[in-house]
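A protein chain is absent from this complex, but the other protein chains hold their places.
Labels run A, B, C, D and E following the written order; every chain starts at residue 1.
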Amino acid sequence: MNMERIADLLFEALMLKQIPRSGYSFLGAGKENVAEHSFSTAFIAFIFSKLEPDADAARLMSMCLVHDLPESRIGDLNYVQKQYVSADESRAVEHAVAGLPFGSDMQALIIEFNTGKSLEARLARDADQLSFVLNLKALQDIGHTSPAKWIPCVVGRLKTATGKKLAESILRRDRDSWWLDQYDDNNVTNK
Amino acid sequence: MNMERIADLLFEALMLKQIPRSGYSFLGAGKENVAEHSFSTAFIAFIFSKLEPDADAARLMSMCLVHDLPESRIGDLNYVQKQYVSADESRAVEHAVAGLPFGSDMQALIIEFNTGKSLEARLARDADQLSFVLNLKALQDIGHTSPAKWIPCVVGRLKTATGKKLAESILRRDRDSWWLDQYDDNNVTNK
Amino acid sequence: MNMERIADLLFEALMLKQIPRSGYSFLGAGKENVAEHSFSTAFIAFIFSKLEPDADAARLMSMCLVHDLPESRIGDLNYVQKQYVSADESRAVEHAVAGLPFGSDMQALIIEFNTGKSLEARLARDADQLSFVLNLKALQDIGHTSPAKWIPCVVGRLKTATGKKLAESILRRDRDSWWLDQYDDNNVTNK
Amino acid sequence: MNMERIADLLFEALMLKQIPRSGYSFLGAGKENVAEHSFSTAFIAFIFSKLEPDADAARLMSMCLVHDLPESRIGDLNYVQKQYVSADESRAVEHAVAGLPFGSDMQALIIEFNTGKSLEARLARDADQLSFVLNLKALQDIGHTSPAKWIPCVVGRLKTATGKKLAESILRRDRDSWWLDQYDDNNVTNK
Amino acid sequence: MNMERIADLLFEALMLKQIPRSGYSFLGAGKENVAEHSFSTAFIAFIFSKLEPDADAARLMSMCLVHDLPESRIGDLNYVQKQYVSADESRAVEHAVAGLPFGSDMQALIIEFNTGKSLEARLARDADQLSFVLNLKALQDIGHTSPAKWIPCVVGRLKTATGKKLAESILRRDRDSWWLDQYDDNNVTNK
Partner (left out) sequence: MNMERIADLLFEALMLKQIPRSGYSFLGAGKENVAEHSFSTAFIAFIFSKLEPDADAARLMSMCLVHDLPESRIGDLNYVQKQYVSADESRAVEHAVAGLPFGSDMQALIIEFNTGKSLEARLARDADQLSFVLNLKALQDIGHTSPAKWIPCVVGRLKTATGKKLAESILRRDRDSWWLDQYDDNNVTNK
């Protein structure tokens, strides 16, 4: 087996730590790279796999882990950039998977994600958007005003009932409820 | 279903972007947060799921996605810190999963990872170490000297045959072979 | 005299520049490392030494300079982390001072600080909290909303009359009064 | 007592976290702000106070804590900048201490430091240089080449026997000896 | 021709990327280095050259490109620092241009800028201030409160009619109007 091509793939995925999600500078708040975003998306996919027993968990998580791999070769294109730039993502994927024993599997996962038809793909795409909703809500909680303009339109892209319900609950909570609510407030203040 | 507890869990996982892997400052080179590390580990798990057909792919990737979640409450403890600090990880996990419909599943995954007995757990733990090997090799390739001291001991922690083979191939490649080798060198230089 | 152990101690203290105060990412605003915090705390101790003639100035400042040294081995634990992690600080201190000619002095200073009984220790602990109040007020002045929740509880931890009075005056001033008030405003605007 | 002027002084000292030591960009390696440098200098002063029983410990540490306060109003001037810029440090100090109950004490400490005659001032000035030697050695240990050019000249500025001995021991140690030497190496590598 | 002195000049200008504009930390918001500021100023000069046909375009842009070169040797002095520091800018310029074939031209450009009499110099100085207005407005748009205090006084420094009109239009627009207004809003939200 061609282990060196696999090593190359790992170094290629490592590059995602260096690719900033370009939308945040247009937003004027926040900061995230593609590796952080991919973690967040795959983590939501893990949750979906628990909430949606009909979905194939492995395919759902795999799709999220690889969905932005082509950005190592293409960069992260935001809404404005997509007006002017057209990326040959298929070619980037072909080059990324060339010589890999499981190359056609990876290719199929990325195509499935982009097509967005299967249950798993619709959940994966919602995970992708929810990861953005989560960041926008956290930025709003610390006082940024620009997310208010974007949250409705990102939420509007959601396709699954579970994704929509999760978005609503994200918007009802605060970024720090997860720990503030678990402790006795008196304790927090008197530590 | 308690969707708000799920939202809280997502905000808790988002905190992993803020937690630096503390070992890098002891190393004197590189920088990574726990979200980036978790992506890298889960991505390697995806690859393992393709190379090891006997492993349960969903459990393997899930384990990697959640294995460092307790660090949102505990922080990232490096080798030196572990000499002095003892963390009640079970309690952190209990609090993180309290009220979640799939809480006991998450708990079981983290226990399985920490126990390291099952095939999936051994692969997940190797993915965790390989993610570090990959970073060390990339730092070495750009001229840092400290990784030379650490690479052998991180490689020494690997338990699976596939993990060991992958480590060897990582060490044989350069951080930029993945793209330098795919293009005609003349083209690169004459662009 | 074992000068090399002293050199080691200096390199250990240098590590405090690499340790972020972990509370700020939970706050969602600001950024500080342990070296910066230690400077701020010791500077306030210097001021206390001028306002409190009964206090032993050298012991007070020394206590503040060394109070967070164990964090080089333990990391900086915030309120949430302390719910799950227990640190053997005595062991960290023992290792840090082993072989030092003035090791037992350092150890005694850290114990005195932690016990918080002596006048000097109470002032040093108030300096530690005031350094946090100062940062929270400066963050509030530039528009962050989260400090409002924390300022009262940090102020509530103060024990000395001087510390309390200083906190009040910090909260009455703006982060930039120190220079804005000293110049003729017309000049500022017409420069 | 004018507590508000004291609050202003604290906000002024807080500004030192924002002032980069400008020499590092000329060096092409490392990064430090004036607050971090002041901590490092005062910490070395604490050590000197233990090694030099004839020195007045409180005056020595106080001098180091305040020696760079004027940089809040003047900025940090490196060797090159000093060829072109002349700073009226006395005026900066006068403005910083105006209206403070202990203002003339602070002024006297800064003058004593700059004059460099008293035992305490000579130790404080050596602490200032040793803090730089320490950083240069740490940069050299991780592979930077430029410190080699600067270390001899910074060491050449030292005036006290203790300072010189400490510099020698700093140069003999590695930046990570403080913890690497304390653990059984096998343990480190087999963790 | 002395090409090596020209190479030195380029390395000197490269240092401007390392010099932070010190006013932003006093403002408590934003961040900019002298190279970024110089680009912004020269870009506005390009625009002025189109709006003011009487101005010598080459001299106007040249003046903006070199106006902050002395900061490589002097640093960036803000309003507070200028109360205490006096810089021998002529000497810095003399050293920077020594041995250059076009040295006296450069010197003349910087003197012309500082004198501020010629049409080109007045436009160049307005470009310098407008670059700051632009940043302040962008900071205000994302929620910072401190620019409100500074915008009127920076605008008050403008000398040319064109500069004043441009400032007014900057203050009427939002930082993201340039792209938000060009697309159909529905498209933006439905992407």
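Basically, a contact is a pair of C-beta atoms (placed from the backbone, for glycine too) under 8 Å apart; a residue touches a chain by one contact, two chains touch by 3 or more.
Remember, it's a predicted structure, so these values are computed and weren't measured experimentally.
> Of the residues A:Ser22, A:Ser118, A:Ser169 or A:Gln182, which one touches the chain left out of the display?
Counting the whole complex, the residue in contact with the absent chain is A:Ser22.
> Spell out, residue by residue, where the missing chain touches chain E.
1, 3-4, 6-14, 16-17, 32-33, 35-36, 38-40, 42-44, 46-47, 49-51, 57-58, 61-62, 65-66, 73, 95, 98, 101-102, 105, 130, 134-135, 138, 165-166, 168-170, 172-179, 181-182
> Spell out, residue by residue, where the missing chain touches chain B.
138, 141-143, 175-176, 179, 183, 188-191
> Residue by residue, what part of chain D touches the chain that was omitted?
26, 28-29, 79-80, 82-83, 143-146, 152-153, 156-157
The working rule: only the chains that are shown with their structure count from here on.
> Any idea if chain C and chain D meet via the same residues, over half in common, or different ones?
Chain C vs chain D: same; shared/all numbers exceeds half.
> Fitting on CA atoms only, what is the rotation between the copies chain A and chain E? Please report it in degrees, nearest 5.
To map chain A onto chain E, rotate by about 120 degrees.
> For the pairs A-C and A-B, output the one whose chains share more C-beta pairs in contact.
Between the chain pairs A-C and A-B, A-B carries more contacts.
> Could you work out which pair in D-E, B-C or A-E copies the interface of C-E, where over half of the contact pairs coincide by residue number?
Over half of the C-E contact pairs recur in A-E.
> Need the CA-centroid distance for the pair chain A / chain B, whole Å please.
Between these chains, centre-to-centre, one finds 18 Å.
> Distance between chain B and chain E based on Cα centroids, please, to the nearest Å.
45
> For chain B and chain D, let me know how many angstrom lie between their CA-based centres, rounded off.
Each chain reduced to its C-alpha mean, chain B and chain D end up 39 Å apart.
> Touching two or more other chains, which residues of chain A qualify?
Expected reply: 138, 143, 175-176, 179.
> Classify the inter-chain contact topology: is it line, ring, star, complete, or other?
other
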